[in-house]
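What follows is chain A.
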Amino acid sequence: MSSLRTEGLTKAFGGVLAVDAATVELQDGKINALIGPNGSGKTTFFNLITGMIKPDSGRVLYREREITRHSPHRIAHAGIGRTFQLCRVFPRLTVLENLLVAVRRTRLRELLAGLHDKGEIERARHWLRRMGIEHLEDAEARDLSYGQQKLLELAAALMAEPDLVLLDEPAGGVNPALIDRIVSLVRDLNAEGRTFLVVEHNMDMVMSMCDHVIVFDRGAPIAEGPPSQVREDPRVLEAYLGV
Partner candidate 1 sequence: KTDEPGAAQSPGQQQGPVKIGISLPLTGDFSEPGKGIQEGYQVWADQVNAKGGLLGRKVELIFRDDASDPNRVSSDYESLITQDKVNLVFGPFSSRLVIPAAKVAESYNMLFVEPAGAAKEVFEQGFKRLFYAAPAIAGDHYNYLADYLTKLPADQRPKTAAYASLDDPFAQGTAYGLRDKLAAAGIKTVVDEVYPPETTDFAPIAAKIAAAKPDLVVGGTQFEDSVGLVRALQELKVQPKMAAFSTGPTLAEFPSAVKGAAEHIVSPVGWSATSTFTGNQEMIKRYKEMFNGDANEDAANGYTVGQVVEAAVNAAKCVDPTKECQDKLTEQLRQATFDTIVGPLSFDDKGRPEQAHMIQQYVNGKVEIVLPEQAKTAGLVYPKKPW
Partner candidate 2 sequence: MRIASRGLPLLVAALAIAYPWLAPNYYLVYAGALTIMYAAMSTSWNLLGGFTGYVSLGHSAFFGLGAYGTGLLVINLGVPWVVALLVSALLVTLFAVGVGIAAVRVRGASFVIVSIALVSMMNLVVQGWRSLTGGSTGLQVPSPFPDLHRGQTHMVFFYLFLALLGLALLTWWYVSRSRFGAGLRAIREDEDKAESLGVPTGVYKVAAFALSALFVALAGGLYALWFGSLDPIFVFSILISSYMVLMSLLGGVRHLYGPLLGALIVAPAGEYFLIALGETQIHLTATGVVLVLVVLFMPEGIIARLTRKRAGPSIPDQSADQRLQGVVS
């Protein structure tokens, strides 16, 4: 069974076809990579999946259930979490509060429940520890450096306990030493059974971390397969790696 599948997903902005009839299937329980040249529609594809923008046509299916045109928060509740290319945190909330926003709240009772539920705080601290930023728990998010904000964003996405995690350039602007940490974290989480879809231009990271690579060009997949195979694909070499 696939965790996420899109069928003929299309989105045009004015004259620009950002995503063009993209039919993509993710491998469940694997770390999937999405690569492609600048402007090939990767971020737009994320936005379509998570409901931030509505497709012109096509369908998105998550665990075989259609989620096309659902509102972003419903999709989040269905178990899809994401990070943004330009990292977005809640600047004037503390690091801990940033995570607590992500706690699930579907029923009214949960909604009105106290925020300072011990269990939730423990869970939040757990994620902070795994990102190595537990000492910053009371700092306001805007005081963190770029890389720390990236980790915080990732932690917040994970706090919602998504089964499918979409990461948009997790390594961009991050110190290489931290990248190693993110890679091992993703591996660990993947071992726990979460599926990943990672957009990334850092080829070393993609090749070493991912199980399955999907290559986008002009809004649609042009190749896919294991990293070793994709790396050799002439279409990929031409469209993406520029050699």
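Keep in mind how these were chosen: all candidates are chains of the complex that A comes from, given by their letters.
The working rule: a residue touches a chain if its C-beta (ideal position, glycine included) is under 8 Å from a C-beta of that chain, and two chains touch if they have at least 3 such contacts; residues count from 1.
Keep in mind the model is a prediction, meaning the values are calculated, not measured.
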Touching chain, any copy counted, for chain A within the complex - options 1 or 2:
2
Per the contact definition, I'd like the list of chain A residues that touch candidate 2 in the complex.
50, 52, 71-74, 76-77, 81-82, 84, 88-93, 97, 100-105, 110-116, 135, 139-140, 143-145, 156-157, 160
